[in-house]
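A protein chain is absent from this complex, but the other protein chains hold their places.
Chain IDs A, B and C follow the sequence of writing; residue 1 opens each chain.
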Amino acid sequence: MSEIALVTQLKDKFGDGIVTVQLDAIDAWVEVTAPALLGVCEFLRDVEDYHFDMCNCITAIDYLHTDPKKAEKVDWAPHMELVYHLSSVATKLTLVIKVKIPRWKDEATQQLPEIPSVASVWTTAIWHEREVYDLSGVNFIGHPELKRILCPDDWEGHPLRKDYEMPLEYHGMRGR
Amino acid sequence: MELMAVSWAYWHQFFFIIFAGSAIGFGCGVLISQNIVRMAFYLVLSLGSTAGLFFLAGAEFVGAMQLMIYVGGTMVLLIFGVMLTAQKDFVNMKTHTHDWILATVVGGSLLMVLLFVAFGSEDWRSPQDPTDAHIVDTKAATPLGLALTGVRVDKLDDLNDPLNQGKSGYLMPFIIISVHLLVVLIGAAYMARTKKLSHATGLRSSRARLSVFKMEEEDEVLEEETYVVLRKDKQATNPLDTNDDNADNLDEA
Amino acid sequence: MSATNIDDPRIVEFDVRTDEMLINMGPQHPSTHGVLRLALRTDGEIVADLEPHIGYLHRCAEKIGENLTARQFVPYTDRMDYLAAMNMNLGWSLTIEKLLDHDVPEKGRHLRVLIGEMNRVASHLVAMGTYGLDLGAFSPFLYAFREREKILDLFEKACGARLTYSYIAPGGATADLPGGWTAECSEFINQFKKIIPEFHTLLTTNAIFIARTAGIGVLSPRMAIDYGCTGPVLRGSGVYHDLRFHGEERYTELYDGYEFDVICMDSETGKYPDSHQGVYKDGLSYPEVPSDAILGDCWHRFYVRMLEVVQSVRLIEQSIAKYDACSGSHGEPIKLTQKLPLGEAYLETEAPRGQMGFYVVSDGQSNPWRVRARSSCFSNLYVTAPLCRGVLLADVPAVVGSLDVVMGEIDR
Partner (left out) sequence: MAEFFNEYIFGNGPWSWLGYVVAALIACILVIHVVAVGAMGFIWLERKVAGRIQDRLGPTRVGGKFGWLQTLADGIKLIAKEDFTPDVADRFLFKIAPYVAFAASFSAFIALPFADGVVANHVNTAVFFVLAVLGLEVFGVILAGYGSGSKWSLFGAMREAAQVVSYEVPLGMCVVVPVFLCGTMNLTTIGNMQEGFITNWLVFNDPFTFVIAMVYFTCATASVNRAPFDLAEAESELVAGFHTEYSGLRWSLFFMAEYGSMFLVSGLAVILFFGGSNGPIPVGDWLANLLGGVKEGSIGANLPSLGAITVGVIGVANFILKGVIGVIVMIWIRWTFPRLRIDQVMSMCLKYCVPIAAFGFIGAVGWEVLDLPTPNNLDEKSRYEYHEKWSHEYLETQQQTKPAANDRHARQAVPTEAIITTVAVSQNAVEVNGGKQ
């Protein structure tokens, strides 16, 4: 399986940067640590026989159970997961990169979690990351213009978080 | 079918008063008005009414000429220029009192000289009996055409006069002037070409860097360059932000 | 202007001081397709800079997806790209089937190809008509919509709706095609084949249309891939990539046994594949590429869509024959409250406007844990910024029109 060759290449290049590899899932994915993300992405784009030159989609998944009963039944602690779907036009291959980051940089002051931005690797990531910032609240370091893209500029809160409540009113319009 | 009989005695007088009045009135309007674009519009109306005066005097060709050249040509460019510049703080031009005094002195003296000459010359006095002042339906354009090509219309009777041998036409000066005008136009166009390409690199508008002519032969290399420019832009803050304070750091972009 | 300082020698000679104008084209503007606002900085007629603002049609369908079961979410996928709702349903159904590992019977497969390609023809007709409107030609719009009405009538017979069908559901389709439907459909196809050359004479080979589109908004292949453009926009720049050939195994098996071409100009011969086999007027070849059209400009993107209509017509003919041949169930849709297995699935399909991807993460409940829709026009739209820099104001609608964006899909 060519993916195994790729994963071994990744492992010996980035060592502990690669956390876990899941090749038998419906879509094979590789989990990477946040600091190593930028390096892995540039490597994946430039390596000849894979050449992942198109970043299809960047998604943020919020793992948090609001009501405590369900929280115990689940084995993972509340965290945020960023999923990068990559594909290659040249070699028609696809790959999924995952990164686990804490839900808040620090809970008290509602500071958003940080992750290096891949905008310098794929230009399309500029808008995808702006959408993730807007809807899920993840701060991308090194992003050229991190602003809200879908919600109005003065909107508070990030809708796609599990613990998000619709504001009571917005500019005089009743929210709830 | 002649729709409107022109035999009423005072008709000619009636229209003359209207046209002359509007010419002078809108002329003063140009002086008095504050708003630049209104000034330009009053000038158009005043020149239009002088065209009316020409028609009244039976000189249809010159009247149409005035309409086409002054009102249709020059005034369009003048309003064009005024429209482009009359933004924000250039619309209202206040004339201060000392300008008024200076203007009335200089203007007034010239006016006096003009009036003296106008009433002095014998041929220009209006006809004694107003009833026989009517539009003489001469074929106005033919004499002009003949004069242009060298037939002296006023000395038609003596044939052997050298001027009548077709060498006295106004064609030559006409052509010289038109060539002269052409040179002047080309010079003006050259001077006003878009200067911002050559050296004003620091300003925001220069980042467009593509004038209409250059865009025609846009080639692959240029496209690469825009691609590179984009990459470099990413460090500069978004150029479209309306607040001006970040305009300073644009200079390095 | 605070940016200039007087003592700088270069500024002194600077006399022709033109101020730039900041104009908003949109959100309510006749030529932006839907509610899109383009903030233009223009210098006279030349566009110095352009920034698209979106989000006016944002209804956070992804959050709603977390509170609905798989089948309940189907109507929401219709309203993403409302001009090609069938393809959206198809994408969502395939993703859910990939997660459930559920296979659709043979008849259902051919039904999906037939309906998907019919909707592609309808969507490209809208793209062609509105692009004519953007450039000022009013008549092509009416000819395109006259044909589209016939397709909508057929869809109405099949599933009762004309725009947002919710017809293809995970597991198959909500209902089988009524009797005689395929006969009517082939009759429509036969008369449609004779009309395709008409569209070409109306726009593609029209001298003013070529003058307005050839060489405008040139998108190089490298830039197209880097900006994540997909579908006709990518193939218009000469990149040989069509998910119906190069997609995921579960999606390409849908088109097993069908032969059709990927419409993309191979740069050596500079010609498009013209395997029309009688679809185009008897033996007549397509209008060839005009001299001043550069690969990747608006004209090519428009031309790719027009040729894709011909390929879809071929596909429809084959799928009608195959659909009539097989019998049995067309694939009953899954239970309304079907429990989704733990895990996640991501699948991209070739929608008329580009690659439409759906990503479902489930934690074993019937409601998915996270639903994500990757919109093709979202990335295609971002290309307008570099393409429109230095272009005349009248070309901005030409470039945006050639990208054929639908705001419902971008804002979700």
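Keep in mind that, in the parts below, a contact is a pair of C-beta atoms (placed from the backbone, for glycine too) under 8 Å apart; a residue touches a chain by one contact, two chains touch by 3 or more.
Just so you know, these numbers come straight off a predicted model, no measurement behind them.
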*Where does the absent chain make contact, in terms of the chains shown?*
B, C
*Residue, one of B:Q34, B:T95, B:S109 or B:T149, that touches the chain absent here*: B:T149
*Just one of C:E62, C:D81, C:D134 or C:E344 touches the chain that is missing; which is it?*
C:D134
*Hey, which of B:F80, B:W100 or B:Y170 is the one touching the hidden chain?*
B:F80
_Tell me which stretches of chain C touch the chain missing from the display._
21, 23, 29-31, 45, 132-139, 142-143, 146, 202-203, 206, 208-209, 211-212, 392-397
*For chain B, which residues lie in contact with the unshown chain of the complex?*
1-5, 7-8, 10-11, 35, 37-38, 41, 44, 48, 60-61, 63-65, 67-68, 71-73, 75-77, 79-80, 83-84, 86, 123, 127-128, 132, 136-143, 146, 149-151, 153-154, 156, 159, 164-166, 212
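Going forward, only the chains that are shown with their structure count from here on.
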*So what's the Cα centroid distance for chain B and chain C, whole Å?*
53
*asked:* Taking the mean of the CA coordinates per chain, how far is chain A from chain C in Å?
replied: 27
_Multi-partner residues of chain B (at least 2 other chains)_ = 230, 238
*Counting only residues that touch at least 2 other chains, which ones in chain A make the list?*
123, 126
*What part of chain A is in contact with chain C in the complex they form?*
25-27, 53-57, 59, 61-62, 74, 83, 85, 87, 89, 92, 94, 96, 122-124, 126-128, 131, 135, 148-152, 159-160
*asked:* If we count contacts the way the header does, which residues on chain C are in touch with chain A in the complex?
replied: 54-55, 58, 60, 62-63, 98-99, 225-228, 234, 239, 241, 246, 248, 343-346, 348, 355, 357, 359, 361, 363, 369-370, 372, 374, 378-379, 382, 411-412
